[in-house]
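First, the structure itself, so that you have it in front of you.
Omission of a single protein chain aside, the complex is shown with its protein chains in their original locations.
Note that the chains take the letters A and B in the order they are written out, and that residue 1 is the start of every chain.
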Amino acid sequence: MRSAGRRWHYLLFRWALMLLLLAVAVGLGYALLSLPQQAVGLSEQVSANMATSGVQNPVTAVLLNFRGYDTLLEMAVLLVALLGVWSLGSAEVHRKIDPEPVLSLLVGGLAPMMILMAGYLLWAGTNTPGGAFQAGSVLAAAGILLLLSSKRFPVRLMGWPLRVVLLLGLGTFAAVGMTLLFVSGGFLQYPSSLAGAFILFIEAAATLSIGVTLAALFLGGRPQAGPYR
Amino acid sequence: MILQWLFDSLLIIALLWLAWRLLGSADLFKAIVLFIAFGLVMALAWVRLDAPDVALAEAAIGAGLTGALLLSALARLNDLADTTHETHTPSGKK
Partner (left out) sequence: MSAVLLYALTGAGLFTLGLYALIIHAHLLRKILAINVMGSGVFLILVALGGRTAGAVPDVVPHAMVITGIVVAVSATALALALVLRVQAATGRAELPEEPLE
């Protein structure tokens, strides 16, 4: 349908774009190759402070202790994304079609296992791979499976109980941070003897919030609280 | 050592090939399924780079949840396209 001139323009644009992106790729590659072959980064600081972090898994130590502020703000990002999705419309809480019996049966067996696994990942995150985000996403997966297999969503729980759980992670995180600001003089500065307990407490609240937030994002809109939409 | 190089190159080729195929696929459904596969291969790459925490997050979030989100959005997109097509086909085009 395009005229010959337009088509020619289009081809020219494609070739110019390819050349430009080739230049970008070569530039990136050159930059990467000219970096020093060895760099310690922050690994020495991390291993030097592991003893006071309260946990044995260095990634959890970085996420919730050394750079806890980042994680706090990330929880806020999750919440803001959900607010954005909710402001765009409401979700239907009644299904038009019945879920298949095989799916319901499968989810009935899987969901409790996944919730158990989320709990394990949260607990294990203090000294082996795992943690709040992994546990939260497994929890969210269980929630999504439950949403997919239920004929009718738990409408009564979608009013304020849902909102309380959504805010729980960020709220706990900020409250603990503020309390420590007054007690030990620094935002999120745990006393090293209690750091492990504080981290696990925050992580437990965060896991619940992350799981429910991600499942709510999957629902794709603000669930209506009333029995009629 | 040879085995490790073989594994690395296979993984890298798989990553680049999957990315190429998913971005160029004509069928959106196929593209999303390829994206999920891409996420799972990424999880393998994280394990190879000694980042098991990232591998867990990628497998659960990057492949699983993002895939579910994309698939449900595609289904709703198709539903919406069907309903708008039925209701006002003549005025649909401007």
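Here is the rule we use: a contact is a pair of C-beta atoms (placed from the backbone, for glycine too) under 8 Å apart; a residue touches a chain by one contact, two chains touch by 3 or more.
What you see is a predicted model, and the numbers here were worked out from it, not measured in a lab.
A.B. asks: Which of A:88, A:113 or A:181 sits in contact with the chain that's absent?
C.D. replies: The missing chain is touched by A:88.
A.B. asks: Hey, which of A:18, A:164 or A:178 is the one touching the hidden chain?
C.D. replies: Candidates A:18, A:164 or A:178; residue touching the omitted chain: A:18.
A.B. asks: Applying the definition given at the start, please give the residues of chain A touching the unseen chain.
C.D. replies: 14, 17-18, 21, 24-25, 28-29, 32-33, 35-43, 46-47, 58-59, 62-63, 66-67, 70-71, 74, 77-78, 81-82, 84-85, 88-89, 131, 133, 210, 213-214, 217-218, 220-221
A.B. asks: Which chain B residues would touch the chain omitted from the figure, given the whole complex?
C.D. replies: These residues touch the chain not displayed: 4-5, 8, 12, 15-16, 19-20, 22-24, 28, 31-32, 35, 38-39, 42, 45-46, 48-51, 53-54, 57-58, 61-62, 65-66, 69-70, 73-74, 76-77, 80-81, 84, 92.
Here is the rule we use: only the chains that are shown with their structure count from here on.
A.B. asks: What is the distance in Å between the mean C-alpha positions of chain A and chain B?
C.D. replies: From the centre of chain A to the centre of chain B is 18 Å.
A.B. asks: Could you pull out which chain B residues touch chain A in their complex?
C.D. replies: 52-53, 55-57, 60-61, 64-65, 68-69, 72-73, 76
A.B. asks: Write out the stretch or stretches of chain A touching chain B in their complex.
C.D. replies: 57, 59-60, 121, 129-131, 133-134, 137-138, 140-141, 144, 214, 217-218, 220
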